[in-house]
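Working notes, structure below.
Omission of a single protein chain aside, the complex is shown with its protein chains in their original locations.
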Amino acid sequence: MSKRTLLAAMFAAIGAFAATTAQAEFKPSGPIDFVVHGGPGSGNDVTARTLATIIEAEKLAPVRVQVVNKPGGGSTSAANYIYSKKGDNQVIGLYTNIWLTDPLVQEAATHRLVTDMTPIARLTMEPALIVVRADSPIKSMQDFIKMAKEKPGQMKESGGSITSRENVVRQIIQKATGAHWAFISFPSGGRRLAALLGGHVDMMILEPSEASEQVRGGKLRIIASVSEKRLPGFGDVPTLKDSGLPGDDVVQARGVVGTPGMSADAVAYYTDLLRRTTQTKEWKKYLDENSFGGDFLGPKETKEFLTTYEGKIRNTLKEAGLKVVR
Amino acid sequence: MDVLSGLAHGFSVALQLNNLGWCFLGCFLGTVVGILPGLGPAATIAMLIPLTLKMDPASGIIMLAGIYYGAKYGGSTTSILLNIPGESSSVATCIDGYQMARKGRAGAALGIAAIASFIAGTFGVVALSLMAPPVAAFALSFNSQEYFALMVLGLALVVLLSGESLLKGLLALLVGLWLASIGTDLFSAQARFIFGQSELLGGLDFTVVAIGVFAIAEVMASIEDGEESQILPVPKGILNLLPNWQELKACRFAFFNGSVVGFILGVLPGAGATIASFVSYGLEKAVSRHPEKFGTGVPEGVAAPEGANNADTGGALVPLLTLGIPNGASTAIMLSALVLWGVRPGPMMIQESPTVFWGLVASMYIGNAMLIILNLPLVPLFAQILRLPVHMLFPLIFGVSMVGVYAATGNVFNLGLLSLFGLLGFVMRKLKFPATPLLLGFVLGDSMEQALRQSLMMSQGDPLTFVERPMSAIMLALAVIILISPLLGRLNRARLRAITENG
Partner (left out) sequence: MEALPIKNALRSGDFISGVVLTALGIFIIVESSGWGYSSPDGPGPAFFPFWYGVGMIVLSLALIGSTLLRPTFNAGKPIDWPMTGRALGTWAAFALSIALMAPLGFIISFTLFTFLFVLIIFRQPVLTAALTAMFCTLGFEIIFPWALGLQLPVGIFGF
């Protein structure tokens, strides 16, 4: 064979090889690790397991999805773990708002969601309800703001940590109206609700699933919703925007993120897998039961959304007087 | 529907053959899970929820609840045999339980733990059936001021748990408070004492500290004493492997103490089984005629905390079922399970879902009976573990500690912490610093600080709020009395000395 033919054959072979690899789609080579920042049984763990169960039941993936718990330091353990698995296509994580807020305020939380990991999708935007006791004289957000202005610092709201969504909403409304009321942190949801029901605080912001039973039992009254549209099942509850207040876009976002350096094929695969999962009947039922909303967003839109959202949270926390380190 | 007809309805549900089966399965799984350190009932319940989705809600909650209170039975096993707490609420059981085992009364200790668990567990269910709504109202009346006073009262117990040196006990307590502050402050997001380690942002894990300071340090002390050549005495004969009449009589008050303290603290969303077990232990020591014997292996030192952590389950179900307020990880998951089944825990649950509510309550009576039948015969079997030659037992203790910590925390960093706390525990023993106040401070530290700051935030900085509210004022006064009592004792002795010298 002449040298020219040999070279041609080589190039043809390389070309054919390159073509096949370019068309090769990612297929998971083993179980997919789904990292969650809570321990077994926590809210995120249950969400992740729900997703995994749906994927398995509908046979949407050829392999198992197993939930890996990395609790500790809010989102930090899980974020560190995902970062340490750089380039691994078999590891994904379930993120929520604290994956955005922890790196903003903690020196030691060094890995930011948007820059150090690969956003894949946004699955849900979770609204919240602003509630008071049923026997309270407060009938609307305007009533609450009025009372807060008359007695600055004396009205009380129970909530989680100072970087939680409830406080971000509070900071935004305080800034817009000039009112000021106290925010009392409780580590557990049970205590927050007990504080409100027992009459020790005046108002709290909580998830629709937590509130609905209390409302039905006549113990709580909803005065506004933190959501972009009125919530199904709560049609006569005004949104913050309806009440003339900002803050309805401070939602709890939940979605999936991949390891830094994850291959584009893998990202496309997971995006497609998650999109198909969100179209199943069980997923829609899950959304309805919890009053979750939000359109499914793919990788590029998710990254844009998260970047903007992170910026908004950063500004709000800075204005609240917290030390922002990133 | 009043209590009696409700219970009748409930028993008709719980005694159905399939529900009996689910109850047994739950109790059995719970016992196994409680025995294994590192695996908790919360995790198990969470993992089984998908399987229960197709089940009838009554059957499902019967099984899941069986895991929840069954785990409290199993938690004492490794505490007594290996000095490794199977659950964080079983730490107080280690104190006297392990010492009983070393004296050859392991079987008796295990038996007493099972009996106390049964008595207190049943008490909890009875209280739940009869008093759920008024007790729930009581729980809601507790605000941060009361929680703070309760924690202070719990800390005052350090006076009783310090052994020889009150000074060293107080110092250990303060170190425990410091260890509790490690992590992220809830109110300000300030990272405290994390030494640059991001793994510490969530704070120290209780299991790591407890297993290190108890189990690892104890093994090191045994090696130092040259005991590795001794075999732990295991009595022969079935009668010697169960508690004798004398031991049971000694526990009479402890059974009552554990039941009441456990139930009341279980009802309060801000307290927990761990706090309940320590308070009950301290109370038992306070009223005992021979308090100096606590820590050397007295049966009531096992009965009180074990009863408390079981009665706590009955108490914790009160706010869960009547108000929809969960008390901890396990109850939070049971709440989500109930929601998934379409049952809605809350003010309306007893009226709207009487089958589920009363079926659950009735099944708990049955479950407690099943558990004592299950656990008591296993006692002689478990006690045989101590027949293992010491050169196998000690590696097992190290191994179970490591695996338990890794399973609970998921990283090797915590194993490193485990070894550090083991060294700390050993050094404390050498220097005669008591370990129990350290753990007490660690358990209560966070809750106490949060309650303090919440109270002052709510009263806008007015410290009088603690004495203006009657319940917190009473508890604080009690705490002060307890703290002053050793001083009064000393004053009394000095006075008597003066009288006899002058007379």
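Every chain is named by a letter (A and B) in the order it is written, and numbering of its residues begins at 1.
Basically, a residue touches a chain if its C-beta (ideal position, glycine included) is under 8 Å from a C-beta of that chain, and two chains touch if they have at least 3 such contacts.
Please read these numbers as outputs of a predicted model, since none were measured by experiment.
Considering the full assembly, B:Leu174 is the residue among B:Met55, B:Leu174 or B:Ala286 that touches the omitted chain. Per the touch definition above, the residue from B:Ile49, B:Val152 or B:Met402 contacting the chain not shown is B:Met402.
Residue-wise, the contact with the chain that is not shown comes from B:Gly416, picked out of B:Pro134, B:Pro377, B:Gly416 or B:Gly489.
Residue positions on chain B in contact with the hidden chain: 36, 38-39, 167-168, 170-171, 174-175, 177-178, 181, 185, 187-188, 190, 192-193, 216, 219-221, 223-226, 228-229, 390-392, 394-396, 398-399, 402-403, 406-407, 412, 415-416, 418-419, 422-423, 426, 430-433, 449, 452-453, 456-457, 461, in rising order.
Here, only the chains that are shown with their structure count from here on.
Look at where the CA atoms of chain A average out and do the same for chain B: the two points lie 34 Å apart. The part of chain A that touches chain B in the complex is made up of residues 39-42, 45-46, 49, 53, 68-74, 76-77, 80, 102, 105-110, 153-154, 156, 160-163, 182, 184-191, 193-195, 197-201, 209-210, 212-214, 216-219, 289, 322.
Looking at the complex, you find that chain B touches chain A at residues 40, 42-43, 45-47, 49-50, 139-144, 183-184, 186-189, 191, 194, 196-202, 269-270, 319, 323-333, 336, 339-340, 344-348, 409-411, 446, 450, 454, 457-458, 460.
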